[in-house]
Each structure stands twice: as C-alpha cells, then as structure tokens.
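Starting off with a structure, shown below.
Of the protein chains in this complex, one is absent; all others appear in place.
Showing chain A:
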C-alpha cells in the first residue's frame, strides 16, 4: 500500500513530460537532451544527452556550442579513490555500434558564462560537433533543479 501511495505521490510530483527530441545525421543520433534550471547566470549550467552511433565507424563528439553560454565545454566527472574531480575533456569517443551518455556523474557539457538564466520548461539549442558526422543541432529541455534524468513521454 505504501508503495502504491508513493507511486501516486511521484506521479503527482512529476512535471509534464516532454516529447524528447531526437536528431540523426549519418549514423549518429542525439537524443534526450536536458539541462537543469540555473540560479541566475553566475554559476555554470549543465548539459546531458545520449548519443547513439549506428554507423560502421567510430566517431567522437569534439565540441559543443550554444547561444545559451559563452564558453560551453565538455567535462567528465571522475570519481577515483573516493575523490571527485571534473577534468576538461577534448572529446567524447562514440565507438561504432555503441551508445554513450552524457549523464550525472559522467561526461557532461559544462555551460560556462550563461547568457541568460535557464528557466524551467524553456528550451535552448545546442550544436554538437562530431569528428566524422559533422554538426547536429538539437533543442535542450530545461528541467527542474532536482531532475536526475530526461523526462520524456516515451517513458525513458
């Protein structure tokens, strides 16, 4: 019963789900892009998404750009020996046939120098540059501060 009540509470608390965008170029598909609401513009925003490589060759995400931030960069959270650090990465490898996630606690886009506050429910475009596939532009959904993953209609 408790589980049932909890399920209803969770349902009630869940914000309206969105039809998460998915854009493909060549063998690369980018999907479920999301970000968190920002507190003003002084702190960096974040970018998460999923990349699928259905092509026959390895590819790599090499750059990210967006009008929402002056200096968007790729980072990776690394937890090693109980210490978390967040080094800048030059690229995110996307091997052939694999799916790579930019997600909490792993690879993520760090949006430094926000040009405006990221407001819940809004979207902003990002352009991802891949070594082989080229550029993919996709709208990113801004979710609540407490979001922990994409919130999509398709149950993802």
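As a convention for this text, a contact is a pair of C-beta atoms (placed from the backbone, for glycine too) under 8 Å apart; a residue touches a chain by one contact, two chains touch by 3 or more; residues count from 1.
One rule holds for everything that comes next: contacts and distances are computed from a predicted model.
This figure omits one chain of the complex; the name its UniProt record holds, of "CU044_5270 family protein", "SCO family protein", "Lipoprotein-releasing system ATP-binding protein LolD" or "Cellobiose ABC transporter membrane protein", is "SCO family protein". Annotation: of A:46, A:63 or A:131, A:46 touches the absent chain (contact as defined above).
Residues touching the missing chain, restricted to chain A, are 6, 36-37, 39, 42-46, 73, 75, 77, 79, 81-86, 88, 104-105, 108, 110-113, 145-148 (touch as defined at the top).
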